[in-house]
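Omission of a single protein chain aside, the complex is shown with its protein chains in their original locations.
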Amino acid sequence: MRTTTRWVGITLAGVLLAAPLAACSQRGANNGGSEASGPCKGQQTTGITKTSIKLGGTYPLSGPASAYGEIPKGVRAYFDYVNKEKGGVNGRKIQWIVRDDAYQPPKSVEEARRLVEQDKVFALFQTLGTPPSTAIWDYANQQKVPQIYVATGASKWGTDTKHPWTIGWQPNYVAESRIYAKWLKDNKPNAKVAVLYQNDDYGQDYLNGFTKAIAGSGVKIIAKQSYEVTDPSVAPQMSKLAESKADTFFDITTPKFGSQALAADAKDTSWNPLHILNSVSASVTVLKPVGFSHVQNVVSAAYFKDPADPQWADDPAMKLYKAKLKQYQPGADPEDQFHAYGWTVAESLVKTLESMKCPTREGLRDAMRSQHDQTDDMLLPGVLVNTGPGDGFPIESMQLERFKGSRWHLFDKVVDTRKEFGPVQ
Amino acid sequence: MTFLEVSDLRAGYGAVRVLHGLSFSVEEGEICAILGPNGAGKTTTLRALSGVIRGRGTVTLGGTNLLGRSPENVARLGVAHVPEGRGTFTQLTVEENLRIGGYVRRDADGVRRDIDRVYAYFPPLRERRRQVAGSLSGGEQQMLAIGRALMLRPRLMLLDEPSLGLAPIVTRELFGIVSAVNEEERTTVVVVEQNAHLALDIAHQAHVLETGHIVLSGTAADIRADEQVAQAYLGYRV
Amino acid sequence: MAEFIQQVVQGLGSGAIYASLALALSLIYRFTGIVNLAQGEMAMFSTYIAWQLVHAGMSFWLALPLTLLISFAGGALIERIIIRPVEGAPELTIVIVTVGLFVFVNAAAGFIWSFLIKSFPNPFPDGALNVGGVQFDFGTLGVLGVVAVVMGVLYLLFQYTKLGLGMRAVAQDPASARLAGIRVGRMLALGWGLAATAGALSGILVAPLLFLDPNLMSGVLIYAIAAATLGGFDSPIGVVVGGLIVGVAETLAGAYIGFIGSDLKIGVPLVIIIVVLLLRPQGLFGRPTVERA
Partner (left out) sequence: MTTGRETTRRTAPAEADTPYVSPRERAARLLTGRPARWTFAAVLAVALIYAPFYFVPFRNFQLTLVLVYAVALLGLNLLVGYSGQISLGHGAFFAIGAYATAILMYRGLVPYPVTLVVAAVLCFALGFALGVPALRLRGLYLAVVTLSIGLFLQPFLKRFGSLTGGAMGLTIPKPEPPAWSGLAPDQWLYFLALLVAAVTFALVWCLMRSRVGRALLAIRENETAAEVMGVRLAFYKTFAFAWSAMLAGIAGAVYTWVIGFVSPDSFTIVLSITLLAGIVVGGLGSMSGAVFGALFVEFVPSVSQDVNEAAPGIIFGLLIIVVMFAAPTGFAGLLRRLLAVRK
């Protein structure tokens, strides 16, 4: 075949030509990171200087999951507040670069590589979504770059031991399921439960956690329905679950589908189960569109203060959050739970940065894995951040809440699921 | 003032120039035939007149300029162009095709009357009025195309090779009707035809086109008598 | 037995939602022979306009007609600005332009009105009609009713009005329509305007049930396309029937066939479409294109 031989000739010529050119390349020039001296000798200090810390994060700013693209506004508000009014962290101003991965794992890997290799960030702070974060964590750990406080509640961030540089932050879905299971075992020992769950890692983590937690007790799951993110509505699933006449309904949905499920439950007068709503959809902004009268006595759990909830109206931390959000992110709606989430996780990060012994990546890794009763103003009173050698979950305590009138009412006490149920397997 | 005045008409498709400056005129109520072999530029001429393609030079119809207008506006000036391939709306019924012909007219009852008039000219169309036009024979579709043109009550009718794909007797009958319409309604007709023989029967004057130029003009009788045309197009030796 | 009927009613409810958007899709397909992938997002944007009017204090029954008018103008404008420049281009190019429009409108809506879920006033009364243990939710009945009305109006418009005849002519042979004096450009703009209006109505019908957010219609679009393909794109009645069949089949399969369950139920419309298209390529009600060589 004459043509292929011609191609082979060209590529050979290319290889011969290319070899000598390999010497002078952009590649060799700037991939050396800087190291620390003194007590933190040999540890990496790329992306951190006396006066600045450079961080990077990946979020779905576009595409179907772009609702979560609101979180960075809350984070940026807190960082601007700390930089401008607190002189930064130990005198270091925080610079935070956000990249869009449209919730596509290949894009997440690309953006993470850009942040680490090109922008030379000190650490990856907040990579959103389990698939994107899973796509990144091998790379982050191989590059020895902290992937701190990933924005997903999957239990694997804490149970895994092969990725020391990666850690979650919010209470994991299994822990939350355990709280509901415990409450049901105590208050409704023979509850018949119907479950609606999103058919992905998030939904299945909740479901598996709940199933394990109620094993061997009177509480039984008698009906399960899943839905796809591409489904237009969950009404068909809800009408199928209604047939089960279960007395309890465990609702594992993301915000939009949460409102639909609440509305369907209210509309079906023949089925009035105890409605347990997972914390991902527990913001008042999800309940309000359904109409407060329809969502009375819904039960959920929380670990940080919901800005849309009047009970925190005069709480100092909430006032600070709302004022600073308005000041530094004028367009952002303070009642949006994603903004409050961003603000709260940013606060936790700053506290962790402050607690670093060595201003190095290794220092941050060790700091994030050894936190003792660290408080955070926007967390519920009593919810503390704890990590340690055997404990990869910063937050593991939540408090149950019931919706009455036009706000959530906390009840029982803050439950530390680690103490209560032991570590998550 | 002549009815249709065409002077130095140039037209083409992108880089390909087809018409190299045609000039001819047609009196009101006259049937003018444009003859010529394939590729002489006959269809292009009609397309330039009706605005389907952009022509340069000057073309006036009763004093108003035609060039530069979109086909819709040319049609609204009373120019009905029956295109090559007849432009039948195959999925619409025969009657719907005719109603489309009179679409721009405001007088609804006038349109209804004209439909009956067309059925009078073309009886087969009346029988098939409910039928989907796509299922009509070639001859019937040609009748429908001319009928649709008549619905516009045109001042000028441009016919593009009506004989295409029709049996000679059908074409003869068709040309007879065109001639009758011309006489009764004084509609000026420019017919482009390869079948010079039949065209010359009904035409008052004719022009012979060759590679974008008019090489011969004159009355139908003169053209028929001219031995060069006879040899080239009429197929017999004078 | 009541439960079975309840599932069928549930399926009809979903089907009505798909049919409402499918009507708008079939309108544009009739003119330009392309599927406007941005139809759902345009409907969502119109719904946000209605929401904004109601939010600003206007009564729903005033905001509705106003929104339909704005949507009509918007649809015509989109045709004139975005579709006209690529009019002569290959069909696929126009489809990709609508993909660009899809991405743009979705992001713009999120940017303007944020991604917070918004409730939308429900023109139909709450509660349900209880007939023999089967609940006929007023909202669903409302959607079915309006969809039937829109279907009827479109059918009458196309079959019995001069305007409809003109539209059908433009759809089939724009060049020949021009020669008859029909202003094809204006007709296309009119078509897109009408489709945008039908889309707006679909959005306004659906928002109370699905809750308003920028991704209101992205799930519905795929099912609407399936419905229109099943029923035959060029027949308003076919499109609605197609929608109802897809809705009922999907819900019943999801509910009763164990293996399929609620995650694989998207496979049901797929199988139906393949079977129908293999038997009747033009869809259940579509007219076969008569080609006389």
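Each chain carries a letter (A, B and C) given by its place in the written order, and its residues are counted from 1.
In the analysis below, a residue touches a chain if its C-beta (ideal position, glycine included) is under 8 Å from a C-beta of that chain, and two chains touch if they have at least 3 such contacts.
In this text the structure is predicted, and so the values were computed from the model without any measurement.
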(Q) Tell me which of C:Asn106, C:Gln135, C:Gln172 or C:Ser235 is the one touching the absent chain. (A) C:Asn106
Q: Write down which of A:Gln118, A:Asn187 or A:Asn297 is the residue touching the left-out chain.
A: A:Gln118
Q: Determine which one of A:Thr127, A:Gln147, A:Gln170 or A:Asn199 touches the chain that has been left out.
A: A:Asn199
Q. Which subunit A residues touch the hidden chain?
A. 1, 3-4, 7, 10-11, 13-15, 17-18, 21-22, 25-27, 30-31, 61-64, 66, 98-100, 102-107, 109-111, 113-114, 116-118, 130-131, 134-135, 138, 156, 199-201, 203-204, 228, 230
Q.
Just checking the interface: what residues of subunit C touch the absent partner chain?
A. 29, 35, 37, 82, 85-86, 88-93, 95-97, 99-108, 110-111, 222, 225-226, 229, 233, 263-264, 266-267, 269-270, 273-274, 277-278, 281
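One rule holds for everything that comes next: only the chains that are shown with their structure count from here on.
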Q. Based on which chains are in contact, what kind of graph results: line, ring, star, complete or other?
A. line
Q: Give the identifier of the chain nearest to the protein's overall CA centre, each chain being represented by its own CA mean.
A: C
**Q.** Most heavily contacting chain pair (counted by C-beta pairs in contact)
**A.** A-C
Q: Please report how many Å separate the Cα centroid of subunit A from that of subunit B, as a whole number.
A: 74
Q: Could you please specify the touching residues of subunit B with respect to subunit C in the complex?
A: 50, 52, 70-72, 75-76, 80-81, 83, 87-92, 96, 99-101, 103-104, 132, 134-135, 148, 152
**Q.** subunit B contact footprint on subunit C (complex, rising order)
**A.** 162, 165-166, 168-169, 172-173, 175-184, 287, 289-292
Q | Residues of subunit C defined as touching subunit A within the complex | A | 3, 6-7, 10-11, 13-14, 17-18, 103, 107, 110, 114-119, 126-128, 135, 137, 209-211, 213-215, 218-220, 222-223, 250-251, 254-255, 261-263, 266
